[in-house]
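One chain of protein is taken out of this complex; the other chains stay put.
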Amino acid sequence: MHKFSIGVLGASGYAGRELCTLVLQHPAMELAFATANSQSGTTVRLAGRDIVFTETEKAPFKDAELVFSALPHGASAQWVRQAATGGAKVVDLSSDLRPGNGDGATAPYGLTELMREGVTSASIVANPGCYATAVLIALAPLIKRGLTLPGATISISAASGVTGAGFTLRPDLLFAEVAEDFRAYALGNEHRHLPEMRAIVKALGGDNDLIFVPHLLPVARGILATITVPVREAITNPLEIWEQEYAGEPFVEVTSSAPSLRDVVRRNVVRVSVTNAAQVRQPTLIVIAAIDNLMKGAAGQAVQNANLMLGIPEPMGLPL
Amino acid sequence: MHKFSIGVLGASGYAGRELCTLVLQHPAMELAFATANSQSGTTVRLAGRDIVFTETEKAPFKDAELVFSALPHGASAQWVRQAATGGAKVVDLSSDLRPGNGDGATAPYGLTELMREGVTSASIVANPGCYATAVLIALAPLIKRGLTLPGATISISAASGVTGAGFTLRPDLLFAEVAEDFRAYALGNEHRHLPEMRAIVKALGGDNDLIFVPHLLPVARGILATITVPVREAITNPLEIWEQEYAGEPFVEVTSSAPSLRDVVRRNVVRVSVTNAAQVRQPTLIVIAAIDNLMKGAAGQAVQNANLMLGIPEPMGLPL
Amino acid sequence: MHKFSIGVLGASGYAGRELCTLVLQHPAMELAFATANSQSGTTVRLAGRDIVFTETEKAPFKDAELVFSALPHGASAQWVRQAATGGAKVVDLSSDLRPGNGDGATAPYGLTELMREGVTSASIVANPGCYATAVLIALAPLIKRGLTLPGATISISAASGVTGAGFTLRPDLLFAEVAEDFRAYALGNEHRHLPEMRAIVKALGGDNDLIFVPHLLPVARGILATITVPVREAITNPLEIWEQEYAGEPFVEVTSSAPSLRDVVRRNVVRVSVTNAAQVRQPTLIVIAAIDNLMKGAAGQAVQNANLMLGIPEPMGLPL
Partner (left out) sequence: MHKFSIGVLGASGYAGRELCTLVLQHPAMELAFATANSQSGTTVRLAGRDIVFTETEKAPFKDAELVFSALPHGASAQWVRQAATGGAKVVDLSSDLRPGNGDGATAPYGLTELMREGVTSASIVANPGCYATAVLIALAPLIKRGLTLPGATISISAASGVTGAGFTLRPDLLFAEVAEDFRAYALGNEHRHLPEMRAIVKALGGDNDLIFVPHLLPVARGILATITVPVREAITNPLEIWEQEYAGEPFVEVTSSAPSLRDVVRRNVVRVSVTNAAQVRQPTLIVIAAIDNLMKGAAGQAVQNANLMLGIPEPMGLPL
């Protein structure tokens, strides 16, 4: 099988290492380079192979047919452009080119199941944020069908494992600070994924406001989003809507029981359940979605998008 | 100082042991007996003292001036009556006598800060559920002032440490099942604390529906409730409402930053913060409350109520 | 490829489920039946497939070419015999047929790297205990070469994740009891794996006593054994001994830095490091070994043995 030559920028973080691991195990990809400025020269063992991180500045972009950028937000866009100039296709895992970011420059959004056509034909794709992936896959079936109550507020309470914050030396991410704790964050200064969610809800035809409260969980990986959505009228068997929407999708699992992190960890899936809220006058659905923030929420979906962009079968190399 | 003679029923569970520990360290209480049918005859070391559990059937009720019942839901009411018949005052930590339970027999509800008068004069008090304590302390200031949007749905996403489920041999409470996981529960069959919350919201004059989604956290203790409340109109400085409501209350802490479990663990407090949701047409507040489910959510509040019932200073013997 | 028909007895425990998962993913195996008396009739999802547990009594032994027994110690031997009578080869994960168990009936011991010949020709194999696997792989190179100090005591301090205790409803295995704790166990009543270790040390020509102190770790999976071994004389470069012994072994990793649980979790390997103790008159080595107790310590090694017994390439179907 032809092996596409792949570069990874920002390879030393949690998402970057996950990307390298997926690329190394992918039947149709080979890793051309992996950059990590702060750890340039360091050797790490991933998927049974020794990988040496190089400097992003010295990345041989012309050797790569596709480049993943897991560089930090703000630092990524310039390297995405440089890689694209060299002729490589690019999947950008940062928020730099996602919709809703305000500075105008966006790329096609890579929420694969909902935007497959745009991804397939794109030369650059903006990979969705982890929270946005869980929330939008959960909400899209209602939004697309115009079933949400117009103008109503959708309330999203979500919780993420600490790898969601990246491989970052912050005191609040130390073991002794996170263990046995649980807390909301980003209440004052809006979370980076919220504009992105708003933009896509609108793009799908939704007319709803979003409240989004993220929390930090004492686990390494995984996101669970619990969403209450007012709907136009009572829906007798709401699960059917999601089953219909995602029929045949290998990476979306619609279940009658509420999903949990261990259902999805280390797998490239979104798992969704839906129930009707009881004893409420305004019919409201409770939608719960779980993902692995590093897989379907980052590296896994990035590879899923790359597969489409390279004409490889979409599920190839992805852990189910 | 006079030491009141205290009995504890159902003393071997998490709440029961916490109760015994508080009683043993309380300047104005002494432990007359501690029952635990399944562990009758067992000696445990609590607060530096060896306590022998006895059978509930053989509890010398007449020796106790006040009895705490931490017996299971359904099994508690009969012993509460028996203790009361013997002349003891009783604080019942089960749900048997709480409002909203449907079979009619209720006792004054012991959400201390809101129902101090009723508690002080009661001979039997129904101690609130842990989730209900966090949620109702958080919501009461709005409800009492009629500030919530009439008829609107209040959405409560809450998460509890595993001791909230009691000292119970359930496979889903084993370490290897809970660690690194997070999940919602009680979606199909309504949580026991929800009727109680509904009843009190109504009693306080509220006309709002409640959606309540509890989650299981991989921590031992603590509850965090994240609540979105539609309000009549925009409130510029919402924190002032809670500060006003709870001024002078030693066991309610109103804070500008979002509370976390480690702010409250092993302390008999509710910690609450409030912020306005951003970019929503319907003005909505995000209220977050944290408690230790075994302290303010169970044993601590029970002692707080007992102090009132016995004429002891309310804060005595309670960890701040 | 021919698919061997495989039965799993005691499939509902942690090791049993891991076995079923490995069998389902194995290119040369297919799962004929999976029994679990306590959960007979239950459907579980493993490796993307729905498996229905049946009763051990009704297992169609004649349909299986090989049977794994993950039944409890004491209950396994009779079913091993029954399966063997029906013509199946058997790998027994219980301690019933391991050496050192005292009642005489033993089967060839399946510590694969050290006893490959015996395993290959056996119709029944006693799969080693998890602690024994880590400790014996770590000690064998010294014992076989006669390098330990004759008559000296080898001191083993080991720690295991809670799945090592099986999927068992014991109060001391509840999340709230294990989290934030660490303790030694089995000090009074000797651990089941110790006679097994003693017997194999002796069988390999060793003349050393063993002290073994197991501890319970607040993690789900993994064993780390830290072993101090007095040796005849100073050994300048001890790592070479292990490198020589295990050259070409895919499932033993000899490393210069101390192994950790995350190096081995979900992989069928033993990882070993060795260093000289400093400033001691009696030359002594510190050997550290890490395994995943459910993989190389149970299900993985069982499949490794089954591969040999069935004439399949030894590493097939095993996660490296």
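For clarity, chains are labelled A, B and C in written order, and residue numbers in each chain start from 1.
In this text, a residue touches a chain if its C-beta (ideal position, glycine included) is under 8 Å from a C-beta of that chain, and two chains touch if they have at least 3 such contacts.
Fair warning: this is a prediction, and the values are worked out from it, not measured in the lab.
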Can you tell me which of A:A28, A:L147, A:L173 or A:L239 touches the chain that was removed from the display?
A:L173
Which residue among C:P128, C:G166, C:G206 or C:P259 touches the omitted chain?
C:P259
Residue among C:L224, C:V252 or C:V270 that touches the chain left out of view:
C:L224
Residue in contact with the excluded chain [from C:A105, C:L187 or C:L320]
C:L187
I need the residue numbers on subunit C that touch the omitted chain, in ascending order.
151-153, 155, 157, 159, 179-185, 187-188, 190, 198, 209-211, 213, 215, 217-222, 224, 226, 228, 230, 258-262, 265, 273, 275, 277-282, 284, 286, 288, 290
Hidden partner sits against subunit B at residues 48, 179-180, 320
Absent-chain interface as seen on subunit A, which is shown:
14, 161-163, 167, 169-171, 173-180, 218-221
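FYI, only the chains that are shown with their structure count from here on.
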Common contacts of subunit A and subunit B?
C
Over half shared numbers or under half: where do the identical copies subunit B and subunit C land at their interface, same or different?
same
When subunit A is superposed on subunit C by its C-alpha atoms, the rotation angle in degrees, nearest 5
180
Between subunit A and subunit B, centroid-to-centroid distance (C-alpha), Å:
38
Quick one: report the Å distance separating subunit A from subunit C, using the average Cα coordinate of each chain.
38
Whole-angstrom distance, CA centroid of subunit B to CA centroid of subunit C, is 46
Where does subunit A touch two or more other chains at once, residue-wise?
179-180
